[in-house]
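The structure under discussion appears below in the form of structure tokens.
Here the complex is missing one protein chain, while the rest keep their positions.
Chain nomenclature is as follows: A and B, assigned in order of appearance, with residue numbering initiated at 1 for each chain independently.
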Amino acid sequence: MTAPLLELANLRIAFPTPHGPAEVVKGVSFTLGRERLGIVGESGSGKSLTGRAILRLIRPPGRVSAERMVFDGIDLAVLPERAMRNLRGARISMVMQDPKFSLNPVMSVGDQIAEALRAHETLPRRDLRARVVEMLGQVQINDPERVARLYPHQVSGGMGQRVMIAMMLIPQPDLLIADEPTSALDVSVQAQVLDLIDGLVRKNSMGLILISHDLDLVARYCDRILVMSAGRVVEECAAGGLAGATHPYTRGLIAAVPRMIEDRDELPVLDRAAWNGT
Amino acid sequence: MKALALENVDIAYAGTRVVHDVNIEVAEGESFALVGESGSGKSTVLKAVAGLAPEWTGSIDVLGQPRAHGTGRAFARTCQMVFQDPYGSLHPRKTVNAALVEPLAVHGLGNRDARVADTLQAVGLDERFRFRFPHQLSGGQRQRVAIARALMLEPKIMLLDEPTSALDVSVQAEILNLLKRLRREQGLTYLMVTHNLPVVAFLCDRLAVMKAGRIVEVAPARTLRTGGFAHPYSRELYAASGGAHAVEQPRPVELT
Partner (left out) sequence: MAGARAWLLDPSPATSFQASAGRAWRMFTTLMRNPLAVTGLIIVLGLVFTAAFAPQIAPESPIGQDLGARLLPPSEAHWMGTDELGRDIFSRVVWGSRITLLIVALVAVISAPVGLIVGAVSGYFGGWTDKLLMGITDVFLSMPKLILALAFVAALGPGIRNAIIAIAITSWPAYARIARAETLTFRHAEYIDAVRIQGASSARIILRHLLPLCTSSMIVRVTLDMAGIILTAAGLGFLGLGAQPPLPEWGAMISRGRAFILDQWWVATMPGFAIILVSLGFCFLGDGLRDVLDPKAGGRE
């Protein structure tokens, strides 16, 4: 039994408000091996914050606490910031939602990817450029030399997201956190990008945490699913086992989505009062 | 009489033609969807009908009357629009009440208090919300207000620009139910823009698939049950939306 890649126990995140501190993540726990975990929830469920907390990206005034936050034997909770910086990108990476906002508009695509590599390895410039081009090829971008010279506003959404993936995977991390990686993309491009992430994760035996609001997507691309609501994990199951979901929130969420073959006159609406607080 | 008839419509934006040769007919009481990805021109067609994209040629007839190019008071009583982003479609300095009274004030209609109260009730918001500001409302509540605002002038035709894509799943279901109910109760005609095919399956009678500014196919909504689209792009879109899954095998999460 190999040691888990990530162990999280009782993660809590609180933000100050005029009415006192408000807890937005209330005791999330899970372990992750070199497998694909999906975290599903609606806005306000705390799923994105959980991903950011793992990378210790939540700054004061937000307060993060956890009984256990261990990555590959390293205790993340007590790690000094400098050591954490070495981890970020090199061992844990994050792909975010909208390449329009997550790519630096004044640096060329190639330079940004090189930057990601330079932060963790020192290489002569020629090798750097070769690695960048090779990585762009791995994310299935045609004509990588030309694309490397382009600026973010000159590439399409799907290509921008591939660039983001290249940037995040070039240092060959062990864990990839993908926070709504395809929500800003067109439907036809979504599948391509997710297949790409899936392929690279498998190839490098990485762990993947896929955060999304789309239950179908997560069921298709993950091995295990966590359903979050209002800061808590309400359901944990294998991807194929969603049909047997027990928690009313999960069942409600599944039922509320319109289907391609739709016979219902009315969509069942989540009765929030019924499960809130349990 | 057709509710909407677009014939040979070309729409330009700042001189460049973005929509080519669109021909659509929507019957009264019908719910018609314009489906496509970003850049397909579907929102532009909607804006042209609304009067917000005045650079078009061809003919657009609404309830038998040819339509002028810009916005206007007479047209406002026939046709209104619901926008996509609930966080941007309400004036931040106006209460819900002010936003709903505005169209009545513009047209000099009376009995405002009763009308506002009735419309709020029709969209499922109670008196509690009437004097709140938009930042005090959730996304779903804002979208209800946007729908209420569109209904104030009792239009026959509603233009819906991706009305639920910015909403959470659970809220989306409520808004979709609301839209379906309103159409049934008030006999409205819908022209809806969306990229989400299951929403079309739930809410619409027919759909037109658009790509790069052109309509590639028009089909009845029941085509979504079989995936039997004629045009290869339609089939691509259908497959990418998970259509193949739906048809070839029962959904893994089919609950009884």
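The definition used in the following text is that a residue touches a chain if its C-beta (ideal position, glycine included) is under 8 Å from a C-beta of that chain, and two chains touch if they have at least 3 such contacts.
Quantities reported herein were computed from a predicted structural model and do not represent experimental measurements.
Listed by label, the shown chains that the missing chain touches in the whole complex are B. Here one chain is not drawn; of B:N97, B:T119 or B:S241, the residue touching it is B:N97. The chain not shown here is touched by just one of B:F129, B:Y190 or B:Y233, and that residue is B:F129. For subunit B, the residues touching the chain absent from view are 50-52, 71-76, 80-81, 83-85, 88-95, 97-99, 102-103, 106-107, 127-133, 135-136, 146, 149, 153.
Please note the rule applied: only the chains that are shown with their structure count from here on.
Those residues of subunit B that touch subunit A in the shared complex are 37-38, 139, 168-170, 172-174, 176-177, 180-181, 195-199, 201-202, 224-225, 236-237, 240-243, 246-247, 251-255.
Put simply, subunit A touches subunit B in their complex at residues 42-43, 157, 186-188, 190-191, 213, 215-216, 219, 240, 242-243, 245, 251-262, 264-270, 272.
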